[in-house]
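One structure coming up, written as structure tokens, with questions to follow.
A protein chain is absent from this complex, but the other protein chains hold their places.
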Amino acid sequence: MVLRTAEQYIEGLRDDRVVYYRGRRIRDVTTEPELRIAVLHAALDYRLARDPQHRDLAVVQDAETGDEYSSYYRLPRGSEDLLNRSRLIEVTTAEGATLVTLIREIGTDALFALQRVVSGEALERVQAFHDHCKGRDLSLAVAQTDVKGDRSLSPSAQPDPDLYLRVAKETREGIVVRGAKVHTSVSVNSDELIVLPTRAMGPDDVDFAVSFAVPMATEGLNLYASSYSAGSRDRFEFPLSSKAKMLETLTVFNDVFVPWERVFVCRQPELAGPLALTFVEYHRFTAVSYKLPLVDAFVGAASEIAEMNGIARAGHIRDKIAHLIAYAETVRALTEMAAYRCRVDERGIAYPDPMTTNIAKMTFASQYHASLAALQDCAGGLLVTGPGDEDWDNGDIRQVLEKYFRAKVPAEPRLKMMHLISDLTARDFGGYHAVLAVHAEGSIEAEKLQILRSYEDGRTRSYVRRLAGIDTE
Amino acid sequence: MVLRTAEQYIEGLRDDRVVYYRGRRIRDVTTEPELRIAVLHAALDYRLARDPQHRDLAVVQDAETGDEYSSYYRLPRGSEDLLNRSRLIEVTTAEGATLVTLIREIGTDALFALQRVVSGEALERVQAFHDHCKGRDLSLAVAQTDVKGDRSLSPSAQPDPDLYLRVAKETREGIVVRGAKVHTSVSVNSDELIVLPTRAMGPDDVDFAVSFAVPMATEGLNLYASSYSAGSRDRFEFPLSSKAKMLETLTVFNDVFVPWERVFVCRQPELAGPLALTFVEYHRFTAVSYKLPLVDAFVGAASEIAEMNGIARAGHIRDKIAHLIAYAETVRALTEMAAYRCRVDERGIAYPDPMTTNIAKMTFASQYHASLAALQDCAGGLLVTGPGDEDWDNGDIRQVLEKYFRAKVPAEPRLKMMHLISDLTARDFGGYHAVLAVHAEGSIEAEKLQILRSYEDGRTRSYVRRLAGIDTE
Amino acid sequence: MVLRTAEQYIEGLRDDRVVYYRGRRIRDVTTEPELRIAVLHAALDYRLARDPQHRDLAVVQDAETGDEYSSYYRLPRGSEDLLNRSRLIEVTTAEGATLVTLIREIGTDALFALQRVVSGEALERVQAFHDHCKGRDLSLAVAQTDVKGDRSLSPSAQPDPDLYLRVAKETREGIVVRGAKVHTSVSVNSDELIVLPTRAMGPDDVDFAVSFAVPMATEGLNLYASSYSAGSRDRFEFPLSSKAKMLETLTVFNDVFVPWERVFVCRQPELAGPLALTFVEYHRFTAVSYKLPLVDAFVGAASEIAEMNGIARAGHIRDKIAHLIAYAETVRALTEMAAYRCRVDERGIAYPDPMTTNIAKMTFASQYHASLAALQDCAGGLLVTGPGDEDWDNGDIRQVLEKYFRAKVPAEPRLKMMHLISDLTARDFGGYHAVLAVHAEGSIEAEKLQILRSYEDGRTRSYVRRLAGIDTE
Partner (left out) sequence: MVLRTAEQYIEGLRDDRVVYYRGRRIRDVTTEPELRIAVLHAALDYRLARDPQHRDLAVVQDAETGDEYSSYYRLPRGSEDLLNRSRLIEVTTAEGATLVTLIREIGTDALFALQRVVSGEALERVQAFHDHCKGRDLSLAVAQTDVKGDRSLSPSAQPDPDLYLRVAKETREGIVVRGAKVHTSVSVNSDELIVLPTRAMGPDDVDFAVSFAVPMATEGLNLYASSYSAGSRDRFEFPLSSKAKMLETLTVFNDVFVPWERVFVCRQPELAGPLALTFVEYHRFTAVSYKLPLVDAFVGAASEIAEMNGIARAGHIRDKIAHLIAYAETVRALTEMAAYRCRVDERGIAYPDPMTTNIAKMTFASQYHASLAALQDCAGGLLVTGPGDEDWDNGDIRQVLEKYFRAKVPAEPRLKMMHLISDLTARDFGGYHAVLAVHAEGSIEAEKLQILRSYEDGRTRSYVRRLAGIDTE
């Protein structure tokens, strides 16, 4: 019952989990060189908890037992808890080179949502599982998005019944599940996997309304990690992606058995929608928190490279930087405001204001690509025409580069900043960020829908009726 | 030493002020029918202070003397004061049919700025004038923008020296000023006029660095009120502009004498920039506060008319309403956040966070016209092809209109809502709001400049340097 | 069989037509002062045909008979006809102070569409009616948009059957129609009224599928003209709207009898959709042609006022002007290209390329409000705070205005330009243009739909399949 070290976390991943990567089975995810980058990156979470500078934010002491545990596991009770959670996520991501670690954030988002939605014995199971994870300082992944097949058809209307994860059998001891989830982040390097339904379910979809948790090394659970951005990367040319990596899997359940004490929802379609939605509301708050270092990096990088290039005084550059600042700081202000305006449900659990959270997320997502263009514009074509690490490492070539890539500053810092921006916006890591901006934690369309749902329109509608003289004259 | 009634305020305007409107001198601004609309609209400020529902927000009791005074005169000491001020402005504007009264807001913005910028004896004069206004519960206008002549030239380089207001003479008793200000709001119906410099001044511009206050009925002070939107308006067709009006003047100073106790800045060019800027920062916070009922009206009106037309379920309509909500609520969140993040200067005077305030204002201004288009899109062409009050008042015609303009609701509420939207977006009142969105309280360019100035870029710049491995490796 | 003069056109409007305006019946639309503005504005069409400068564009000589007739009546046979038609519309609108006359354009759009869609005897009737109008040099209005009631319901599902115009009775001599159309432009001052269905109709809507033409002074046909922008306007303050006006009516058919030779479609729901669509395709081409003077005026006015104010060199002003140019010239290039790419149907009738036409229209409509904001930004707050004609007519006041509103140019041209921009963007006339941009000739949504329909996606889809290696490997 103690906070684990980064090494203990890593050691814990060396189990019988079934992981495939680049066409082959990986026996130890902590030693395979590319997966190891993701493991080390995620381990940051454990390192920060022992870093005196971040300890106050990262660790909580249980008032009763005196035990310390990761702040992520604190069930939020009000604005301050949510603000602290947001700041911890922001700080960790900033340390993580603009990439969230996610091995605690998403899992606790799911745990909070479960504790707000399920009842009775199921709630007790969730709480027990929460205590289990908290007490062992575990890392967690969440599998929510089903592969979905033909998206114009409902789960039960798919030709292959396995295209949404489903309860294949119920027994006295537990359930057997079958199907696959996709886009499952950090499953390769987490201890436990929580499964949630992906959407609202109708009465025909009863078998697909299922939520549970299993250890990653469970029989029948197969992880197929995406090879997107595979390959090794030098730190000079890839200052971010050489050390920050997150892995997504196709997560296949081949008749996986789950004992009842780990089953939270089973064949209750009425809970599927509320659970999916409650989770995503927490998770979007997590998202806008972890996007802050990224948008900050846009502002800083645009300012730095413009200065280095000698164009910082140009009117159109200043215009672009002002917009980048407004972008970053609007997302930040809305994120903070979502915490300030938090609501507390009848069980005493706080959640960020849904409308404000969704506006924050939509603002981030819908202006992301324009911001990316602005940053690329400040940097210049060298983003894709410049020299790489092998050139830099050759002394003769470096001499030429030093002469000709000097601008307002020497070539080295300028090329380093250029590579940072290239990594951030014009290569795989940048593509990953861009696609995540559009798709992760729900699409812009989903956010619009939630803005419409969560906005209480009575106030403004009665206001205009009064202005128009409809109700009062 | 007591709060005045609306009637007392109106009575106070019946003095020797020199006002021209539509080509002729107006002897009594409280009885001329069109000016009277502006007077009655502004009087709302006094009415609300006596309204039990708003009294708590609108009135403050002096802790020492027990005297009550208008909340506007409370020098802000922290977030709560600023939040309350913002809410009072919002509430008053909401009651004022989306149009701010401005007879207290702008003047106190100026008083706060003066108390932060000037020193010594001048500060005492400002404080005395503040007490004078507070104690008599006066209304105030502010003349800041000079006519400026050729804007590519500095004040002293203009061919006519009067194109920026200037100190023409100093005497033992006071100063004599000459020149003109423009866009001076609420001067026609305020008690006092505060004059501020419009911009930073260089050493050549010493004569133009002047700030003072005079009663409106001062000799040589001539107000030429704009005839924009002149004419009478029926309440059916013009539900807003028939009762809400603000007047701007060309404000000419023909050798106006100002006694020293009313002079705050005289020939101190070094104070001109700081004063202009400090004022506008308070004033932009006022602005985003008074814009909230307007953006709320956009949301409410779009929702109502879409429902009335029977198109509320259409995808593109829902998309537009979601964007209108995000627009309104982003401005609101940023406004509140500017108060939460307020700063307190060394004199103990609080001011809203400049960066957040300017982002709020820029967000409002730069998305205004797109929002207007969205609202017009939800409403339909009837905005400019529908019947007017004279049609409606003719029983035979009304019968036809009632038959054919019925939609999901009867014709009457629908036409009323249509007229509201037309008044708000497609006629003089709408044009006034639109031009104010772009120009009032400084342009979008000015706001960008302030965002750049007030953003502390050290944090993000050192972050990216660290990420790029520049400073640390 | 000769071209009429403007006076003959005007004289022709003095008949028994039933027009209501501002609550009362108007017996002579050519003398009522406000309606007369619209009449004189539309008469421009006839004046230009006799103006040597425009005659070549405006008049066609029949190759067989040698008779001259208005170019509008020329059935287009290829690109050149369409380009000439577009140029004539552009030139006329430019002369008409940015407002289209529409008394020939829309009617011939309808005649062309009818000749492409109907067949057999009905086609002969249309051709006879075309010859009738051409031979008598008539003016035409088109009533298409029904009042529609609850827009979520189909025509036949409305509680009141009259909410879409319908065939109430068929007799040996003709049909009797009942119901109302709305947004009917130029009906007050045209000779004939063509009626078209507003949308595709299903089998239940058989009674609503009707198209015909009637003289404006037909019994039972009542026009209720909109009072939007009523009132007289001085030319100094309202340089455009004092002389350019278009009127829309609620057009009520109280059991109007139409003889068979004037009936083009009767109870043929299968023709309703094609006819509505074919008409609107011609009409959108008309629209983008008549928008060109308006977008040109935006460019010119922004350039002029910026120069006059002395800010023409400012970076952000140049940026705005560049965008206004790109806006105007993109619409122009697309309009021309729609004619270049015209198609010719099996009857030999040419029509502008639907995809290009709809992109032109959507480009115009979707960037209109942003362009309006850019122009207002270049002009300044004086748009709504400046003096009016009564001020200017008072010599003493004018002296003050001349002194203080001088900028890089004297006050007079500057104020005139300011009033032009105010009329164009910030008052009723500007509101009219803005709402028309969004709603006239179909909404942006309708244009998107047509873009999707008319785009032949086979080319790009097979291209990407080939690129992806799907079809070829």
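Each chain carries a letter (A, B and C) given by its place in the written order, and its residues are counted from 1.
Definition applied: a contact is a pair of C-beta atoms (placed from the backbone, for glycine too) under 8 Å apart; a residue touches a chain by one contact, two chains touch by 3 or more.
The structure presented is a predicted model; accordingly, all values stated were derived computationally and were not measured.
Participant: Touching the hidden chain in the complete assembly: which of A:Gly78, A:Gly348 or A:Gly388 does that?
Facilitator: A:Gly388
Participant: Looking beyond the chains shown, say which of C:Asp109, C:Glu304 or C:Asp391 touches the absent one.
Facilitator: C:Glu304
Participant: Check the options A:Ser71, A:Thr363 or A:Ser422 and report the residue that touches the missing chain.
Facilitator: In the complete complex, the chain left out is touched by residue A:Ser422.
Participant: Hey, which chain A residues sit against the chain that's not shown?
Facilitator: Touching the missing chain: residues 20, 22-24, 145, 147-153, 160, 162-163, 180, 182-183, 222, 224, 226-231, 237, 248, 250, 252, 309-311, 313, 316, 368-370, 372-373, 376-377, 380-394, 397, 400-401, 403-408, 422, 425-428, 430-432, 434-436, 438-440, 443-445.
Participant: Just checking the interface: what residues of chain B touch the absent partner chain?
Facilitator: These residues touch the chain not displayed: 315-316, 319.
Participant: Contacts of chain C with the missing chain: which residues?
Facilitator: Per the touch rule, chain C residues meeting the hidden chain are 94, 97-98, 235-236, 239-240, 293, 296-297, 299-301, 303-304, 318-319, 321-323, 325-326, 328-330, 333-334, 336-337, 340, 355-356, 359, 362-363, 413, 416-417, 419-420, 448-449, 451-452, 455, 457, 459-465, 467-470.
Here, only the chains that are shown with their structure count from here on.
Participant: Counting only Cα atoms for the centres, state how far chain A is from chain C in Å.
Facilitator: 52
Participant: Quick check: how many Å separate the C-alpha centres of chain B and chain C?
Facilitator: 38
Participant: Identify all positions of chain A at which a residue touches two or more other chains, and write them in rising order.
Facilitator: Each of 319 in chain A touches at least two other chains.
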